[in-house]
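As you look at this complex, bear in mind that one protein chain is not there, while each of the others sits in place.
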Amino acid sequence: MSKANDLIIRVAGEGGEGVVSTGDFIAAACARAGLEVYTFKTFPAEIKGGYCMYQIRVSSERVYNQGDTFDVFCAFNGEAYELNKHLLTPGTTIVYDYPGGDFEPDAIPEGVTAYPVPMSQAAKDLGSYRSKNMVAMGVLSVLFNINEETLRQVLTNKFKKKGDEVLDFNLKAFEKGKELGAGVKKVDTWRVADAVEPKDVIIISGNDAVGMGAVLGGLEFFSAYPITPATEIAKFVATHIPKFGGTLVQAEDEIASIGQVLGASYAGKKSMTSTSGPGLALMSEMLGMAFMGEIPALVVDVQRGGPSTGLPTKHEQSDLFLAIHGAHGDAPRVVLSVEDVKDCVDMTVDALNFAEQFQCPVILLSDGSLAFSTQTIPAPKPENYTLVNRKRWDGQGKYFRYAMTDDMISPMADPGTPGGEHIATGLEHNASGAPSWVPANHEAMQGKRFGKIAGLVDTYKPVEVDGEGEAEIGIITWGSTIGVVREAVERLRAEGIKAKGFYPKLMWPMPVAQYEAFAATCKKILVPEVNYQGQLSHFIRAETSIRPIPYTICGGLPFNPSMIVNKVKEVL
Amino acid sequence: MSVAALHKKEMAPKDYKSDVNVVWCPGCGHHGILNGIMRALSELGVDPTNLVNVSGIGCSSRTPYFMQSYKMHTLHGRAGPVATGVQLARPDQLVCITGGDGDGFAIGGGHMPHMARRNVNMTYILFDNGIYGLTKGQYSPTSRRELKAYTTPYGGPDDPMNPLLYMLTYGATYVAQAFAGKPKVCADLIKGAMAHKGFSYVNIYSQCVTYNRIDTIQYYRDLMREIPEGHDTSDLGAAMELARGDGEGHRPMGLLYQVERETLDERLASIVKLVGGHEGYDKNKIINLFRP
Partner (left out) sequence: MRHFTDKQALLDAFASRDGSLVDADMTFIHVEGVDLSGMNLAGANLSGGVWCDIHLDGCDLSAVHVVESRLTRVDFRGARLEGALFQRVDMTQCTFERVEAGEASFFLSKMSETPFCHAKLIKAQFLDTTLDQADFTGADLSLAQMRESSLAGTRFISCDLRGVDFRKANFHHAVYRHVCTDNALYYGKPPWGGEAIPGRDWVQELPMFDGE
């Protein structure tokens, strides 16, 4: 159950019934009212219709995750009710479509507040069943203190474009909902925090944020291949990159996407692609080529449940092995992993910069729950981002593409540069690019290619350590699980348990010394992550002297804070 | 091809050679094709600085090493997508793929239709020797069934494909075929291909003297028939008819098909034009779309 000022509303129903737009409107209205928002959704697996859930967590303070469960549940239909009724624990509230909906609930459990509201009926009376979500919004706004003014502004902005008639109709439905809400006798105390001074924020999903990071990072070429849950990144880029004169193409498969990325990058353009695990697996040979040929390239992997087709729309953090070691031969790359939507923007810029700086493939890991999670984040300021361009040849003297240099990074030459003609090749080569299988050369070249990224562990921002001094439990985690752990650590401390967190974003090369230093201050180390094998635990065991306690789940859903809190209590 | 790369240099064919010595077997047809390519470049006056040669893996895919230019030696079967990326990133450059039948039609077969269909403005020269040369003689998608190769000691179980029909079907806008024993024909067709705006495909039969003992120079010579004068190269039906070969199993030599169609880079450029794209576009405009 969330604390004061912190409310979690879940809306669920049939896809297409307006569940998503209801959620979006509420989230936007709250953000406009100066509140922090973190949303989480699951989509119907079917193409049309099917169960759909949208959860909004809203608070006057920063929210790091989707929360344990809901406080308020709004059931649009019987299926939604059936799938969520086990979560109706004492203290929760349910608003449901009755009479006139498609179900009548079982006996309401003790301690649960239930508000039957005839939402479908009201919508039908207004002349359009489709306006049910507007009615619901009116009901919820009155019952739970959702800022009416900002909600009205959001609705107006949205429907104004469709003409006055549409706008008026929707506002009428909204008013009707408010009327119904006012007629309900409120007995619970759930309410959205009051409006505060609005902040300079945007509200955006993880996938859109990656696209925004790409734009801010100076991306020039994107090659796409559709795959859940990454496709929205390509859509964002397709919409906006032509405004900068850039290019997005959809390739025939992921091998072709990464191939096109390497070609465009060789030709001098900042290039990237996005995919999910199955696509990344297909790209693995090309990533080896990019490493060998020292070609900058960014691949964003929005992880999903696997293996194989797996759970395409569900959450999992299970591509760490693939991202770090999914290559033939010895071919490491830079692997970054984001925690939240803000990271999706900022670290996409970092990732593009690293690709350019180190002339190698960079993999940025996001995940299925972040992909569709919308969050309020400070509005990015384009001028605050420093963009890195690859080292280019100055045209002096004879050109050696793979020349050994102090920082092991060799200048590149774009096609069309006189005197810079050279080969980018997957065959082992000497400084000029000519094939060479001399043992000493291969060793030196591997040393160069590994060496140039090794220093990143010292230069990239230090891993965030949450907490100070000695601790009974140290929790190391990655990806969107970090947000869950942040709250768990807070709660543990509130209960008097000395807990610390360690939140790496640079997954490879691994900042081993920082892991060791952190572990030295903790009696026990717990590593929660959403995969079966405990992939980060594995790397910790392999690369450090730490012997962590893995805590893995893989049910297609993220952790929630109480799971972590309970686990800590169990292992202490 | 791009205009920028054309008529920029007075260079003899041999001036396009690189320092790397050609490593093909003496007697390999690939030598003649390389000469044809260099001759075409010389006649077009291509500046090697504005030329990007891309290849996959195979004996034929080593071609870029032997030439002076920007070049990429990529992965088995993947030259097409990589070259597409180069072309889209730098439409002002001349982009050329050289590769083998195995590289192009076996492992890379999934990419072939899409280069053609999208009309990527580049030239694909396929060295068709009906064998995997570099891996020492396994059968390829263009091998004849009679060929007893390394992995087909009793002959091949499947029928060879027809590269010309394939490329015509998928919409290549320039389709030609030659034979390494006719370097002048090769040079002319390659020259036409490079000068063509759009995706141009030149299939060149090339004897592998080391591993394909049945597709000899003699065999290819008897196989080829010059395309009759008066063939209408803008007639897709007629081109396909030619590509099928005549009733006696001969194969056409010459230009089968050439039409003009908008290229992929042109279409992408028109999207940029449509939205009024320019480098200095204010990123804040995009950020503002996400304000609540």
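Labels for the chains are A and B, by order of writing; each one numbers its residues from 1.
One rule holds for everything that comes next: a residue touches a chain if its C-beta (ideal position, glycine included) is under 8 Å from a C-beta of that chain, and two chains touch if they have at least 3 such contacts.
Because the structure is a prediction, the values reported are computed rather than measured.
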item: Residue touching the undisplayed chain, where the options are A:332, A:435 or A:556; value: A:435
item: Which of B:20, B:223, B:259 or B:275 contacts the chain that the document leaves out; value: B:20
item: Contacts of chain A with the absent chain, listed as residue ranges; value: 427-428, 430, 434-438, 441
item: Absent-chain interface as seen on chain B, which is shown; value: 12-14, 17, 19-23, 26-27, 31-32, 35, 39, 57-58, 61-62, 65, 76, 134-135, 181-184, 217, 221
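The rule we apply is simple: only the chains that are shown with their structure count from here on.
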item: Centre-of-Cα separation between chain B and chain A, whole angstrom; value: 42
item: Chain B residues touching chain A - in the complex, by the definition given at the top; value: 4, 19-20, 48-50, 52, 54, 64-65, 68-75, 78, 80-90, 92-93, 110-111, 113-114, 264, 268, 271-272, 274-279, 281, 283-284, 286-287, 290-292
item: Residues of chain A touching chain B in the complex; value: 27-29, 31-32, 150, 154, 201-204, 208, 212, 215-216, 220-221, 223, 240, 242-247, 249, 251-253, 255-257, 259-269, 271, 285-286, 289, 293, 376, 379-380, 382, 414-427, 434-435
